[in-house]
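Quick one: this structure, given as structure tokens, is what I'll be asking you about.
Every protein chain except one is present and positioned as in the full complex.
Chain IDs A, B and C follow the sequence of writing; residue 1 opens each chain.
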């Protein structure tokens, strides 16, 4: 245990680690939950000019309470702008104004391609998942995509997706299309951080949480996970970070369960 | 002179005759001047549900005074809707919500094709005119187009346009494109009314003003003007029409010079 | 020209009249509202009137779609998100898609922006609309309507989607005048495009207001009257979603829907009780009761007025 280490929950760990990755970013496209917590913390620490843009069209929200959905009424009242959907998706997102988009998925592969449509065959699925929503657009147009996965196991980190909903640039380039963004560049999990430098290269394990071994991470991953030569150890959340997260960002413990 | 005939100016004549052609129409795309006068009079007479849509995006205007431009501040205050330009041009006009569009032009040919770009060669014009504005879009998407021309002479009614800015369906169809609308179906001039039934047929002289001869009209037209077998005489403005036009529509005589 | 303004045609009618007049068996019905202003009461009236064979077009297929599916109204769904918000699953929808039992449901899947672009193409009478999504996705392989076009400016392909032109679009809004000039604030979503894309449009509102209210702020009019065929006043008609400034979202109901919809019998009992068991939305509202509505009440946060000016 390093000095200053404080016990924290898995949600707090993921939110803090993700927040650090937002250093100096200007705009983030974030859903409710861990992404909002991470972005709100980053705003208080490493990215003071960070603006959260919600899929619902809200920019510069000043919510009186933690929002329960991306369209919560408390995000609207007192916001700086509420944009129609064609403006949000067409001009802001596809137009290239988003630095980092947060996405989740049921399955992710080594290139950061994501499946949020089905488990099994699309035509007769074992599980019908919610589907693309705006994830495909975030993947195509945000400069980078961060994925936060609570669970790091072989069901989610797969060698082959059942269905590719939101493709990374690797797959788009194979079809002759060069997307604006670099695809998934960071995956933050309970075991550590996977990273990709940009278009086309595989996600590699670049850091593990204290106490986690490389073998644990490789075992929990459905493909032959590459490991960075300069593999690091994630610095645990500091007391200062946790205090801000708990006292300023989510004092009501809505998401920090 | 028919009973009830009242002396009137050329502007009044054109406005009254054009207004009658708007019978039972619902939406009209109109510029300032004669088209607005005609539409406003039609609203009081033959088309009680008529709505004027302005190129500036104003719908359902209730101006406190006669507007001086299509974007006059008095059209905005108290209007029912002010639409952004992509909505006005994309959804309302191209979307097919306009029954009649009014257009003017420097030159018109027998198929109702219009020139508002140049006199002479486009690359080295004798006169550079204002250009297309939204006329091309009105021609392509309004169900019908009405043209009001103060001057009926061979300089304006030409055998061949110097430049076709806004093509009628005849020319569009020649390129394999079927437009939504019927192109120019009515031309109201100081000599009478030219009409076309719909896509592709020539404008024919269908009525002359009292005292105007067919030969006068043919002489003033740069092509071999066809005459309808059932050629009529335009009923002169009635006292009731002129009273409404003078007392209700333009009491300040802004356009009725 | 004081009398040059058009006579406002009165398009108001009851929900029963509007659904009877504009929603027909086998038709394509767009119901829009992104989390905010979901036209639930209209969906319930479609169920009450027993429509069959509908194609429902809706970006976020959520509770009201699950209810329409369970009531047997729907044979095809066009959507970009099929889930109960972030609160869980849609039981009926999953049964219809995941199991071979029951009536099959045809499902056409797009991304959010793909749906938006279909409405944009529909509203603009375009043969297609280009977008930067889909390259590399498996979606085009299961949805042949997603195609590509080569740019005439560079050797570059871009995906396109076809227009959607629903037989009728139904949206919910805060207020309109009798002619259909419709004002929405807060999230305005894709409502205007869905209305312009449709052959007919029904606007359901929290309140029909005097012309002067609408006309005091013409920029707030998101849908102009000439695009609207029917105006229905139906207070609280967006429940369990919310109407900014009128009532809050019923998050508890969203959370409960996963359990209700998981059990087909319980779901049918819910429909019998709350939809077939109420004559109209006013009864549904009354059945929930004043204490229930008090919990969703919202306070006041008024916009500051702007000056439109008056010629002196």
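Going forward, contacts are C-beta pairs under 8 Å (C-beta built on N, C-alpha and C of every residue); 3 or more make two chains touch, one makes a residue touch a chain.
Just so it is clear, the structure is predicted and the values come from calculations on it, not from any experiment.
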item	value
Among B:16, B:59 or B:82, residue touching the chain not depicted	B:82
Given C:21, C:105, C:213 or C:288, the one touching the chain that is not displayed	C:213
Contacting the left-out chain in the complete assembly, out of C:105, C:142, C:208 or C:298	C:298
Residues belonging to chain B that touch the chain removed from view	31-33, 55-58, 68-73, 76-78, 82, 84-86, 89-90, 93-94, 113, 117, 122-137, 140-141, 163-177, 179-180
Hidden partner chain, residues of chain A it touches	26-27, 40, 43-44, 48-53, 58-66, 73-74, 76-83, 87, 90-92, 94-97, 141, 180, 248-251
Footprint left on chain C by the chain that the document does not show	125-132, 147-154, 156, 158, 160, 162, 174, 183, 185-186, 188, 213, 216-217, 219-220, 244-246, 248, 297-312
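The rule we apply is simple: only the chains that are shown with their structure count from here on.
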item	value
Whole-Å gap separating chain A and chain B, where each centre is the average of the chain's CA atoms	57
For chain B paired with chain C, centre-to-centre distance based on mean C-alpha positions, whole Å	39
Between chain C and chain A, distance of the C-alpha-averaged centres to the nearest whole Å	29
Interface hub residues of chain A, defined as touching at least two other chains	none
Shared interface positions of chain C, touching two or more other chains	120, 192-193
